[in-house]
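Every protein chain of the complex appears in place save one, which is left out.
Chain naming follows the written order as A and B, and within any one chain the residues start at number 1.
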Amino acid sequence: MEFKHKTPLLDQLETGPWPSFVTDIKQEAESRKKNEKNIEYQIPVDCCEDLLGVLELSYVHKRTHWKHGGIVGVFGYGGGVIGRYCDQPEMFPGVAHFHTLRVNQPAGHFYTTEYLEKLCDLWERRGSGLTNMHGSTGDIIFLGTTTEQLEEIFYEMTHNLDQDLGGSGSNLRTPSDCMGESMCEFACYDTQALCYDLTMEYQDELHRPAFPYKFKFKFDGCPNCCVASIARADLSFIGIWRDDIRIDQEAVKAYVGGELVPNAGAHAGRDWGKFDIQKEVIDLCPTKCMRWDGEKLEINNPECTRCMHCINVMPRALRIGNDRGVCLLAGAKAPILHGAQMSTLIVPFMKVEEPYDEIKELIEKLWDWWMEEGLNRERLGELMKRQGFQKLLEVTGLKPIPQMIQEPRSNPYIFWKEEEVPGGFKRDIKEFRKYHQR
Amino acid sequence: MAFISSGYDPENPLKDRITDIGPRKGSEFYPPIIKKNKGKWLYHEILEPGIIKRVAESGDELYTIRAGGCRLMSVSLIREIISIADKYCDGYVRWTTRNNVEFMVDSKEKAMSLKEDLLSRKQPGGCYKFPIGGTGAGITNIVHTQGWIHCHTPATDASGTVKATLDVLFDDFTNMKLPAKLRISMACCLNMCGAVHCSDIAILGYHRKPPMIDHEYIDKLCEIPLAIAACPTGAIKPAKVELEDGTTVKSVAVNEERCMFCGNCYTMCPSMPLADTEGDGIVLLAGGKISNRITAPKFSKVVVAFIPNETPRWPTMTETIKKMVDTYAADARKYERFGDWAERIGWEKFFEKTGLEFTHHLIDDFRDPAYYTWRQTTQFKFT
Partner (left out) sequence: MDEEAAKKLIVETLEKKKGKSKFYLKDFYKMLPDEKSRTVKNLVNKMVQEGMLEYWSSGSTTLYGLKGVGKQAGAEHEE
């Protein structure tokens, strides 16, 4: 099909084995142009063609042609819409105003086709028909519509799809989770249930800015951390257990004997030689808490730090323990401004039980502190760094334990508080002078 | 095109307004086999790249077929996914955290016929629509940001760099022959709305020039105090500037030495654009991870300070990435993640083996933590 703009550079991305986004946008452009279903398009029919046009121009100039817009949104919500304007609106009128909506994804990114179809119908009619499945935060992203359509989309979404927007700006960001118990045997708690519950509990914070900056919850079912909570969430929920790894000794022997495929088949593409339990499991254990005598596998469980390696290698022989819960870490963020931070452990273990009061209590204590003391655009992790771990303990009432640290401080510069020193700081110089000359 | 009202009344926005209803509950979208076996899965096994068998305590078997794809997806393509899911999966489908589509069926036979069907679907240019893979010791889909397609501060394109990279590494998507899994992520500017800072390999767009200032218009289009406040390093201050016609206007001055090229001022103020043809390009980082497996999660390190934007396929960037992946694949031990390998052999060996050039830009000079990245021991290797 002949399109409005020639795109010789983008066309070069239409070959090779990996799916081409250029071909896909062209497909949508063609579908809109033909309009076989007689859809009453509510934004310019040629928006996909103009999007290809402006992208081609960026490939020529090697510069973006978009501007940010901060005002647009749906009434009463501080997040969920990102304003975008093209800086060549005369050349590409179809994308002159081309705003993004963040749509709060269902937990685990599970869908029925019936629901997906409704999403498609809505977005085809009132938007560009282009999406991200999904954005970095986990949301369904609707890519490109006009200002007039924002309220219409929100109205249809809330009335007909029972569906709300996600977060942006200084809001609680759309919480996201791993597949958890839905499909994975490593999940130590129901990530999707907790994610949904906290999302609903904190709808106000999600839609109306409450904080000095963004705040993210992410829920990983186990220390393999498939949603990267430890690297990007202000509060990371990582599933762990505190009892013993369950061992099926027969299955261990089957791995050793070669009847079972190690690593659940993850290394099957290369000949790594016969599976060697000593070399591949026992010797790689970070705490060296395992022993194999040729007959029996032993794990010294109190020494185990639950790195998941042995379980990942022999999933049919080793299973997570039964006393499961969540380990809470706080303060992760991407590098801007002072550098990247991982989350820091603040609660080693907590049971995950509805209605999750203990978790909510902790969240609210952290928020109260951060709302009061956080500087503009300061993430929780930066506040922790600026005011210190002592302050975090104070506001949360958490007890200091060695699990919270990598190592004790190497400087002795402890800022003792007056109440910590017998007699306090007020002293009598006259009394002192009785025994010490001036 | 006639305007069609949804029912929303702009004169009375609060009429019938529904808010704060949150997302659809994921559990209402679970296939019956998942509803039944949730929390009771026994083990999983990757039968072949992209196809995982999951067995529940009940004996039920679930087969998932993982198909890579573009995170930028048209509704036409989603409708095709819908028709596939209707045909094979009783109307259920899911996405993974790394933008793969996952089809779920309850028997191996169905999985195999679905596989055949998926691989037969090609785009007109010959690209697969649904390449199968992304499991085990290989690479999976590259998570990424918007880039030139929709963002105002990108220093490169996201979809294009990702497509070019995945074409080059395609073999490692459909196979499982690396020493461990290798996660690649892409963010198109240093704000990293896609947090790439803990990836085995990270592709990062980077600007190298401070913003320009449109003195004639800045005071008309922007609120100068907001542009000043937007700067995270305090590099912007108010200034009076004389235009060519002799009039004096209110504007700003940028302390260029302090600018970290983040574009936050441009977000607030369109009169301070910073995108530049020669200035912008790619930084490559490597050696990060998020899993706690064997070693602790760690940050990626900058291994290439700058690669120009070579549209449309970024050959220097993809060749460099390929070289890193191939060196790692040949040299690392089984189970060793990219960063664990680099640390074991030592970063000096990393540069020797990969042939990447070590330059002064790779030595950290940003704030306090920099000191601790320098070597404070006599233990090192000659290269």
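Here is the rule we use: a residue touches a chain if its C-beta (ideal position, glycine included) is under 8 Å from a C-beta of that chain, and two chains touch if they have at least 3 such contacts.
Values in this document were obtained by computation on a predicted structure and should not be read as measured data.
Trainee: Of the residues A:Pro209, A:Pro286, A:Gly321 or A:Pro348, which one touches the chain left out of the display?
Mentor: Residue touching the chain left out of view: A:Pro209.
Trainee: Considering the complete complex, identify which of B:Gly133, B:Gly147, B:Pro270 or B:Pro297 is in touch with the unshown chain.
Mentor: B:Pro270
Trainee: Taking the entire complex into account, which one of A:His5, A:Lys33 or A:His68 touches the absent chain?
Mentor: Residue touching the chain left out of view: A:His68.
Trainee: Touching the missing chain, which residues of chain B?
Mentor: 191, 193, 220-226, 230, 264, 267-268, 270
Trainee: Going by the touch rule given at the top, which residues of chain A touch the chain that is not shown?
Mentor: These residues of chain A touch the chain that is not shown: 67-73, 76-79, 81-83, 85, 97, 147, 168-171, 208-214, 368, 371-372, 375-377.
Everything below uses one rule, namely that only the chains that are shown with their structure count from here on.
Trainee: Just give me the whole-number Å value for how far the CA centre of chain A lies from that of chain B.
Mentor: Chain centroid spacing, chain A to chain B, equals 13 Å.
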